[in-house]
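This is the structure I have questions about; it appears just below.
Note that this complex is displayed minus one protein chain, with the remaining chains in position.
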Amino acid sequence: MKFNLRARVVAEFLGTAFLVAAVVGSGIMAERLAEGNIALALLANTIATGSALVALILTFGPISGAHMNPAVSFAMGLRRLMPWPEVVAYIAAQFPGGVVGTLLAHLMFAQPIFSLSHHQRAGWPQLLSEFVATFGLLSVIWGCSRTKSAVATPIAVGAYIIAAYWFTASTSFANPAVTLARSITDTFTGIRPIDVLPFIATQVAGAITATRLFEWLLPSEVSGVQSGASGAPVEARG
Amino acid sequence: MKFNLRARVVAEFLGTAFLVAAVVGSGIMAERLAEGNIALALLANTIATGSALVALILTFGPISGAHMNPAVSFAMGLRRLMPWPEVVAYIAAQFPGGVVGTLLAHLMFAQPIFSLSHHQRAGWPQLLSEFVATFGLLSVIWGCSRTKSAVATPIAVGAYIIAAYWFTASTSFANPAVTLARSITDTFTGIRPIDVLPFIATQVAGAITATRLFEWLLPSEVSGVQSGASGAPVEARG
Amino acid sequence: MKFNLRARVVAEFLGTAFLVAAVVGSGIMAERLAEGNIALALLANTIATGSALVALILTFGPISGAHMNPAVSFAMGLRRLMPWPEVVAYIAAQFPGGVVGTLLAHLMFAQPIFSLSHHQRAGWPQLLSEFVATFGLLSVIWGCSRTKSAVATPIAVGAYIIAAYWFTASTSFANPAVTLARSITDTFTGIRPIDVLPFIATQVAGAITATRLFEWLLPSEVSGVQSGASGAPVEARG
Partner (left out) sequence: MKFNLRARVVAEFLGTAFLVAAVVGSGIMAERLAEGNIALALLANTIATGSALVALILTFGPISGAHMNPAVSFAMGLRRLMPWPEVVAYIAAQFPGGVVGTLLAHLMFAQPIFSLSHHQRAGWPQLLSEFVATFGLLSVIWGCSRTKSAVATPIAVGAYIIAAYWFTASTSFANPAVTLARSITDTFTGIRPIDVLPFIATQVAGAITATRLFEWLLPSEVSGVQSGASGAPVEARG
């Protein structure tokens, strides 16, 4: 069955909102309870985020492919798995979806609805981390794209982000919509607005590099490549 | 193979009892061992609850659909996936099942068998959290309902609750039977009896909203939608 | 393909040895590193044990069914899924396998190879916990026995034990061979030799109760019930 573009765009909006609410909300809860033990706070934040990704990709994958990430939608366009106007529609839903996710987390935790982050995340190690993180994320998505199991991509993406939270110095944002949405929260998971653009530029570079590499590693039968982020059939194209 | 209603109702009773025993019991154990480190206690409680959900949905899903949650059974009725008399029978098993779960946890940990909670959980942030939590839970269930993998819904629901424990301010009850059962334990996971009804009302509102939304997102071929909570075929209707 | 009994018995011996080495070894490591933080030590012990179960059932399930537990083999006999002489052969491999697992853990951690535990685990709450724990374990095994996914039972059993470590007061031994093997280690996971027999008796009672209940819940077509602990076909009988 095919889903029309409107349903898929709503799915991307909802999915990204829930993803960001999970990242930001669990960060607030973890920081409140951990009493200064940052390792423990990050562990809780990590487990919540990875678990949310597994659940959300299984939930929205069958509808929209569950990109929830402009870098992923852009990569789908690059490999001609989605027409560009649809890529634009997806991205146009993901950014406001992410912002709504932050606001929702603030409301649930009785925080000021909006606050600019003062958390500095700059410098070459941070940018290299984001390049590696997004390169890895797209590698996972392309590598899993031929697997037939409906749970392979959701599990792989969730597991990857759990690992990447810890093995990159930036805790692996790897997602332009999430990055923007995390600039308007002055809590555990925030990022200074001034650091957003370099993060996004590096993420896009990592996504392009992985996509080109896997075009060579897993070439040709593009038709055999299924919807990246979900393992759901690409029939899901309006 | 079809299961008769009596077997399915027993499965709902048992499943809900085990679910609540897992929530309440692991909360008692975690609080005892964590010596005031609430983040660590909640992390143990989270992992135990999410793992219990995965195991219980895989176990009872093939028999009854493993709703273990009146909000889920009610939503099945709303979408006409279950006749209303069966919905009532399920719910009539889930509430006492949950209560038995609390008593069982008390017995195992040598607590007074029954004690009213003094844990206040009130205010708009808490209620918004329960609305979001149950909206999300039903979204996960409907979103996974077309997936063919037998492990997709169990993994998605367990992973979702692990995340929601941390990204909502209420630690995501999202279940009227569990909410009632947690009012009679004055331990880590308790809730004041006076806070129960507003929680349940908000949970039902969240469940209805998600169900109506996914009726539009994943419409029409209702016949293609399988038993919500388990991915098990709905043939399992006596 | 059918495996001969000798290969299956070796698999049960190896699997039980690895399971006990994982339980006892991770308990030693966790206690050493946690510096008195019991909640953290138990969390590490829990995650290691649950993960070991997932890996071991996936590994040995296709050969022997990966019971690694006399209560499980006994239950298979009760439901006539295995002839009694094979049940006896399995159990005769599991007990020494468990003992070897403890010795192996001691050798790896440079402990005295053998030491009787002084860890008291007695009283009705402990015994009720073991009854509930083993009742639940067999429920999981029988409930998953019709699922076709090869990963359902391994994931369900691993997840169940992770939960049961926390929601029972005994940390859920639920396995006579593991119970005996844990009596000869005076470390984190030990149990006094004098407490072993009551534990085993209660475990067997829990296993029988669950097996009789699921005989009614999931009746008749015994042929449709596959090898309990692994989801592997019972064709695996020499």
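When the chains are written out, they are named A, B and C in that same order, and each has its own residue count from 1.
Methods note: contacts are C-beta pairs under 8 Å (C-beta built on N, C-alpha and C of every residue); 3 or more make two chains touch, one makes a residue touch a chain.
Treat the numbers as computed from the prediction; the structure is a model and nothing was measured.
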Need the list of shown chains touched by the one chain that isn't shown.
A, C
Of A:A92, A:A110 or A:A163, the residue in touch with the unshown chain:
A:A163
Touching the absent chain: which residues on chain C qualify?
1, 3, 7, 10-11, 14, 18, 21-26, 29-30, 33-35, 37, 40-41, 43-45, 47-49, 51-52, 54-55, 58-63, 104-105, 107-110, 149-151, 154-155, 158
Positions on chain A contacted by the hidden chain, ascending
37-40, 42-43, 46-47, 50, 123, 125, 128-129, 132, 136, 139-140, 142-144, 146-149, 151-153, 155-157, 159-160, 162-169, 216-218, 220-221, 224
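We take it that only the chains that are shown with their structure count from here on.
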Linking chains that touch, what shape results: line, ring, star, complete or other?
line
Averaging the CA atoms per chain, pick out the one whose centre lands closest to the mean of every protein CA shown.
B
Farthest from chain A in C-alpha centre terms, which chain would that be?
C
Rounding to the nearest 5 degrees, give the angle of the rotation that lays the CA atoms of chain A over those of chain B.
90
Roughly how many whole angstrom separate the Cα centroids of chain A and chain B?
27
Separation of the C-alpha centres, chain A versus chain C, in whole Å, is 39
Tell me, which residues of chain B touch at least two other chains?
37, 40, 43, 47, 149, 151, 155
